[in-house]
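The complex appears here without one of its protein chains, the remainder shown in place.
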Amino acid sequence: MNSTSVANEANYLKYKGKYKGLLGWIFSTDHKRIGLLYLYSMAIMFSVGVLLGLAMKLELLAPGKTIMEAQTYNATFTVHGVIMIFMVVVPGLPAVFGNFLLPIMIGAKDVAFPKLNLLSWWFYVAGVFLVLSAILFGSGTPDTGWTFYAPYSFKSGTNLLPAIFGAFILGFSSILTGLNFLVTIHRLRCPGLKWTKLPLFVWTLYGTAWIQLLATPVVGITLVLVALERIFGVGVFDPALGGDPILYQHLFWIYSHPAVYIMILPAMGAISEIIPTFSQKHIFGYKAIIASTMAIAFVGYLVWGHHMFTAGMSGTAQYYFSLLTFLVAIPSAIKVFNWISTMYKGSINIQTPFYWAVSFIFVFMIGGLSGLVLGALAANIYVHDTAFVVAHFHYIVFGGTGFAFFAAIHYWFPKIFGRMYDKTWANTGWLIFFIGFVTLYSPMFYLGMMGMPRRYYDYLQEFHGGNILSTIGSWILVTGFVIIIVNLVRSASKGPKAEMNPWHGKTLEWTVPSPPPLENFDEIPVIEENDGPYNYK
Amino acid sequence: MEQAKHVVHDHYDAEASKIGMWLFIFTELLLFGVLFVIYAVYRYINHEAFHLAAEELDSFVGAVNTVILLVSSMTIAMSTTSLQKKNKALTLALAGITLILGVVFLVNKYFEWGAKFDHGIFPGSEYLIENLSQGEILFFGLYFIMTGLHALHIIIGLVLIAVVMRKVYTGKVHAERAALLENSGLYWHLVDIIWIFLFPLFYLIH
Partner (left out) sequence: MENEKHHIVPYRLYIFVLIALLALTFLSIAITGIELGSLTVAGALAFASVKTFLVLRYFMHLKYDKPYIVAMVIFVFAIFVVTIVVTFLDYLYR
């Protein structure tokens, strides 16, 4: 039988390959199935992380011990951090939507190295299990915080080695995904799809992939050094043997600050797709958005020191890092202006993804502006390591990446599953989630300004009011989260069949059936001179 | 039903593989780059101690290993040329020489490390901590980490070359499909470049 006809008999959810059932998924090299594998594994890890966060908030409901001891609290925020950073937001949008959409958006049948792509997911799973083994077995759950700061990371008696090794493997998975995407974007664009016609989501994936590729090895080797330190006592970061713990912080943040841009750039890309579609208007400043994406990726690589203003760096370095940090704000602001300008005089179609996108802009702006407070040297010393910082990065990472992720899942859901969700429940879920989010994190800005430090299970009586509000916020947020998840899970199998192009988008994924067939396209599309990802009439 | 998957995979794009290998090499460069940053910082802080400690290393052995790696780099580069000229026997011979030279490098390294261990110089040893200054401990710590990681890369490179030789032998890698050999060569040259910097920084500067 002819192979192309086989490919198009069934959509990617249905087709039968060499293996059946679950094996047909975990050994599939189809980029769409791999994207869903990531979606499911990340959804599980995200739920675990949310539960841990909920537990921390419950502990902070009242001063003193509420539900856990200090050591348990330390372990809880460590595991919450490791899960949320390394297993959820860093793979984040690229692993799920990048995998699913990148080849379709550029008119290709798959990524450049499909087997490597599957290997990335296997590395991801291996990393997850290693970290989980550190929690469940051995001499106690890691309690260093997700940053594994030296020298505590090799003095702590807890079971850190598997966690460190797990983070290393997760990094490997991230590198391979980035490598794959870069080669795919360079080599597999369909005829006529010039660089200046790429959808912005693809552009942000391109920038992200470069950061994944160039920053992740830095943390990889640094974590290996910490492991060697624990095993052999080499002395590289051990002040007792002449090592410099601040050098560890440098190396750690050389990765982990760009990692923030790994999280946020694809989020911005998804928003840049959603806003033109629901405004039915060409994106405002296409090239400015590309330029700002690349500027963020590049400058973001060179500002790591703003995490270390109180660590004991030289004054010169502090000035430099503070200045560059302010510079990163410019391209981020450019994007916000472009999104708002895209909506201006557009025919706006208010749907769930649009709600998420607009609330993304709102929380991202608050997160970004509070970032400037932290980037200013004097203010930073005042609020360093307080709840203010926690509020800031949750507004950026959860409010930014998280909201964009929900926007993306509601936007591409009909394409991915071929079914539509219940819009009323989706909107209700969004509203409750948004109210919960603001209630949860806004008080922490205030608490931080008043001097409540982060990473303590206890606080002074005067911070009680704000903490109660924040904890109540966490309950509202989780209520919204449950509604969203139940609605999506139910609709994936029971929702009404979705059309090919329910939102009237112009990018290539809307030209293939929902859900897409195994090899995406019957024939590789050709982009004409007048076509473009945002050419609305 | 198997054919369905084949359509996706059955395209040979030498340039894609080449970029893929280059991108991977970039990650390796940064991996070692971090170690060079650490070396630079500690050398700057412990100038005198690094000076002293470097004299412990035998620059003759280092020089021999440098020559070995440079020659092996040339032979693996030549093997691509001979494959393109459709001379299978010469390709295998040149890759084989690379393989042997790589093993000789590792044997040298083994004896070099062994001698250090005999003198009580290894990470975490009592001799180091009691008799040497902090800067010297750092020097030897970095020496073992960096040459050790480099040796690990030599081993990976050797395995890669061995696999390619097998594929050249069975005819899966040939003049029209030379990407695998070229990319293994690229990887081997990367290992060479790392050594080009390791050699002066540890053996020569004292």
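Residue numbering begins at 1 within each chain, and the chains themselves are lettered A and B in the order written.
Please note the rule applied: contacts are C-beta pairs under 8 Å (C-beta built on N, C-alpha and C of every residue); 3 or more make two chains touch, one makes a residue touch a chain.
All values reported here derive from a predicted model rather than from experimental measurement.
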Contact partner of the left-out chain, one of B:Y12, B:F111, B:Y127 or B:Y169: B:Y12
Residues from subunit B at the interface with the omitted partner, ascending: 11-15, 18-19, 22-23, 26, 29-30, 33, 36-37, 40-41, 43-45, 59, 63, 66-67, 70-71, 73-74, 77-78, 80-82, 84-85, 176, 178, 182, 185-186, 189, 192-193, 196-197, 199-201, 204-206
Interface residues of subunit A (partner: the chain not displayed): 186, 214, 246, 250, 254, 301-302, 305, 313-317, 320
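As a convention for this text, only the chains that are shown with their structure count from here on.
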Centroid distance [mean C-alpha coordinates] between subunit B and subunit A, Å: 35
Interfacial residue positions of subunit B with respect to subunit A in the complex: 1-9, 13, 15-16, 19-20, 23-24, 26-28, 30-35, 37-38, 41-42, 45-46, 123-124, 129, 133-135, 137-138, 141-142, 144-145
For the subunit A and subunit B complex, residues of the former touching the latter: 1, 3-4, 6-7, 15-18, 29-30, 109-110, 112-115, 175, 178-180, 182-183, 186-188, 213-218, 220-222, 225, 228, 232-236, 241-244, 247, 251, 254, 518-519
